[in-house]
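Note that one protein chain of the assembly has been removed; the remaining protein chains are unaltered in position.
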Amino acid sequence: MSTQTPTTTEAAAPEPGEAATKKTLGIGFWVCIGWLLVMVFVAVFATRLPIPDPKFNFIEPGQAGPSKGPSTAHWFGTDKDARDVFARTMYGARVSLTVGFIAIVFGMFVGGTLGILAGFFRGWIDRIFSFMFLVLLSFPSLVLAIMLTALLDRKLFTISMILGVLAVAPVGRLARATTMQYAEREFVIAARSLGAKNKRIIVRELLPNVAIPMSALALLGMAVAIVAEGGLAFLGLSVERSITWGGMIQLGSDSSKTLQNQPWIAFFPIGVLFLTVFALNFAGDRVRTYFDVKETSL
Amino acid sequence: MAGSGTAHLRDGDIVMRVENLVMEFPVGRTGLKVHAVSGISFDVVRGETLGLVGESGCGKSTTGKAMMQIPRPTSGSIKLDGLELTTLGNEELRSARTKMQMIFQDPISSLNPRRIVRDSVREPLDVWGRGSKAEREALVDRVLESVGIDPQRAAESRPHQFSGGQCQRISIARALVLDPTLIICDEPVSALDVSVQAQVINLLEDLKKQYGLTLIFIAHDLAVVKNISDRVAVMYLGKMCEISPSDDLYARPAHPYTRVLIDSIPVPDPSAVLADATTIGEPGSPVTPPSGCRFHPRCQFADDICKSAEPILQDIGNGHFVACHHPLEVPVSIQSR
Amino acid sequence: MAITLLFAVSALTFGAMNVLGDPLFNILGPIARDTSNPKSVKLIEKAKNDYNLDKPLPIRYGLWISGFVRGDMGVQFSTDGQPPVTELLKERIPRTVTLLILGQLIAVLVSIPWALLSASRADKFVDRLSTATTFMLVALPGFALAIILKYLFAIRLGWFPLTYRALDPLQTRLFQMLLPGFVIGLPAAAIYQRLLRTDLITTLQEDFILMARSKGVSKPRILFKHALRPSMFSFITVVGLTTGALIGGSIVVETVFRIPGIGSTLVEAVLRHDFPVVLAIVMIVATAFVLINLLIDVVYTIIDPRVHR
Partner (left out) sequence: MSELQTEMRQEHQPLLEVTDLRTHFRTERGLVRAVDGVSLTLERGKCLGIVGESGSGKTVLSRSLMGLLPSSNTVTSGSVKFEGKEILGLPSKQMRRLWGREMSMVFQNPMTSLNPLMKIGQQIAEPLNLHLDMSRADARATAERLLRDVRIPEATRRLDQYPHELSGGMRQRAMIAIALACGPTLLFADEPTTALDVTVQAQILQLIGEQRRDRNMSVVLVTHDLGVVAGHTDEIAVMYGGKLVEKAPTSVLFAHMKMPYTMSLMRSIPKLEDPSHTRLATIPGRPPDLVHPPKGCRFAPRCAYARDKCITEEPPLRQAEDPNHSYACWYPVGSPEFNQREAELNSGAVPVTLEAR
């Protein structure tokens, strides 16, 4: 994207102003957003949609073996308990999206606040918060998540909060770095010299500059949280007694035999999980470059 | 040079008076210190423009920010209209700062990239809740027009849609809306093209008359400083070398460093004789400043006393002060200008 | 700094284990709640004594940490305490470490040439294709990739064995680790590639690259001699940071390929509520992670002459 831009600033920006091109997010971005909206819709209205009951055993009389491949009746086939894989995949979106959403909202709010405060005030506040981030980052995130799930219950909200705590440190660090980068700019000194109080400087001058690049992180962070929840579920450590993608994949791959003979049980949920994570990553990346370009044209 | 002393401080209607200002910063965790400013003093009379000039690392920008108490000085006294700023509490300082405003070198970094330009200019009024909404808008319009920016365009554009020179005008407008007494300009034209530089200098001169301002103008370009200033202070490695009325300084530079600076300026005249530049060397480090006169390692007149004793600013007549053990002999014939 | 950090990490872990969970319950099961039965009360007393549970938390922490640094990590709550945690981990750690080194090696060896190729042809077809590939790899959760690779290369093609067998000779075991190594190495390679590619492209726009060109330096030489080293800083940081993620990834991979390393041990221990094992593994992993990041700092000073001390 950048090697071909002329190396000289004077050639690149003779007239930075009015005629500057409008950058677009591109079709890919909207396709991804479309997919995500479909998933959200399915998750919210799963019970009211004309899809089979995910817990019902579709055992047909006279047929050997409960698991069957994809058919018009069961689009994604049925699993070893003869349950409809398509319906279960749709219901699985509920846990994944809820956990991903709550986790990243919590992480962004707490991490963002701490990071901005640390980056703005520096000094002992910075030292305390940064040490906190460092302690949190000393645990590989999945290890910390496993440890906490072992100690706490495995309810939807608890799992979401555990993953939210994991997001605090990375979000906080980025917020701190971005804040520091802007806090050194002269417009912040100017704001201070015209008598603006700290609160005003943080809210009016810094927050818009920090929040917009961080919005891209929200999408990427949600992807990370969904993957983490999937990992926990795969290990049997996520939300108990509910349908999760990770759990379904585990069921479809618990032995090489299953994987060999009934690959659809694992591969359909893998596909949907992959598409969702991909969409979040792609959209997040587009948002990031979209704002990056704006920034460089300054 | 590179000396101390307060002999040059004046009585009268003083807007800003800085005495024995010291600014030191730690270098990482090495235990070393940057001696950015080491005991300088100067004052500015109401309506005057003081130029602060020197090479990079001489502490001129640090001095500018120190007057705003960003950050607070290590020691020394800074008085604005007789009010000692260094001992003020945060809340009092906040209101005292509105009397002086700052303009910075980088016109683009001076404005919040994500805010509408007009909001940035109105910001000071919002902070202090001055006037009704309509009054504020009217004042913002007036100030924007006086710096040559279309208020309409300012209401719909962000900084990156303006050129460097225009951004600098907008910064000036923001500094003006609170009706300050003193404006500290930190290299305001260094990042601009020559033709735009002239526009901004002329604008500052006009606004100074129109708003009754006092200016402190910090720059590394002597010709620019001379043009805009009534009085010029030359700094070297955190010390004051020479302070004098602008024209007098150029007519009879008494400090060898001032002389070197003047000789180094490229003159747009092919017939001008170029001074030999090879012997001048480069500035020392503010982390380990030289003893005695800080200029002595680069000075062709330096002797033992320069290495051991720090020179004090002394009067050489006509409001012209120099801190040097061996000030240059002044040619008696000063051209009448 | 590192010591303070490890201290905080261990205190936090130990504290969480003892405050959030009930060690007594985890040792004895339902008996711990049955205080009316004199038989269970006796057992409770014995357990409290054996495991120092009657002492206040800070003292227990002190006892535990002093044991930990001397290499005594206590006994397992389950399976009658045998073998001791230290013995158990001694057997399992080398497998995980091998897997991690293999994965990291694959990641680094794949990503550097890949990034150089991409950056030197920025925005051309090869580059766009490789960007798309990295996106796919990054979007695939580790367990999903593990299953896909296992299905393709072990089940369908039969190139690799399905599982790990602890009793096989060393070379065979290394070969059995290769596919799992790719599972954790490939996504990491994708992350490294994207990062290094971006940094290389930024570096290639620097003035000193133009300077090198104006000296007549050839393109490959510019890439290797001038651009690569200044672009490696965030790469190295991320290699360090990613080690943590790889440890997480190895938990899943060990489960899929049935490798008895510390990852699968951790999961088993969590499911069995075996605190000493969980505690020991978390501490070892955190310590290793902190040490790796210390090591990264050292590497920095080696490759960047501008960093002093």
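Chains: A, B and C, in written order; residue numbering restarts at 1 for each.
Here, a contact is a pair of C-beta atoms (placed from the backbone, for glycine too) under 8 Å apart; a residue touches a chain by one contact, two chains touch by 3 or more.
Predicted model only: the values in this text are computed from it and were never measured.
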Seminar exercise, completed: The one of B:9, B:198, B:312 or B:328 in touch with the missing chain is B:198
Exercise. Which of B:7, B:27, B:83 or B:267 sits in contact with the chain that's absent?
Worked result: B:267
Problem set entry | Which of C:152, C:174 or C:303 contacts the chain that the document leaves out | C:303
Exercise. At which residues does chain B meet the chain that is not included here?
Worked result: 55-56, 148-149, 163, 165-166, 169, 193-199, 201-203, 205, 220-224, 226-230, 246-247, 250, 260-272, 274-278, 280, 282-283, 337
For this session: May I ask you to list the residues on chain C that touch the chain which is not drawn?
Result: 206-208, 210-219, 225-226, 229-230, 303-306
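The rule we apply is simple: only the chains that are shown with their structure count from here on.
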Problem set entry | Distance between chain centroids, defined by C-alpha means - chain A, chain C (Å) | 21
Problem set entry | Inter-centroid spacing, chain B versus chain A (mean Cα positions, whole Å) | 50
Problem set entry | Residues on chain B engaged by chain A in the complex (per definition of touch) | 65, 68, 70, 94-95, 97-98, 100-102, 104-106, 108-115, 120, 123-124, 127-128, 157, 159-163, 171, 174-175, 178
Seminar exercise, completed: As the complex stands, chain A meets chain B at residues 16-18, 20, 185-187, 189-197, 200, 204-205, 208-209, 212, 294-295, 297-298
Exercise. Contact residues on chain A for chain C in the complex?
Worked result: 1-4, 7, 131, 134-135, 137-144, 146-152, 223, 227, 230-231, 234-237, 246, 249-250, 252-253, 256, 259-260, 263, 266-267, 270, 273-274, 277-278, 281-282, 285
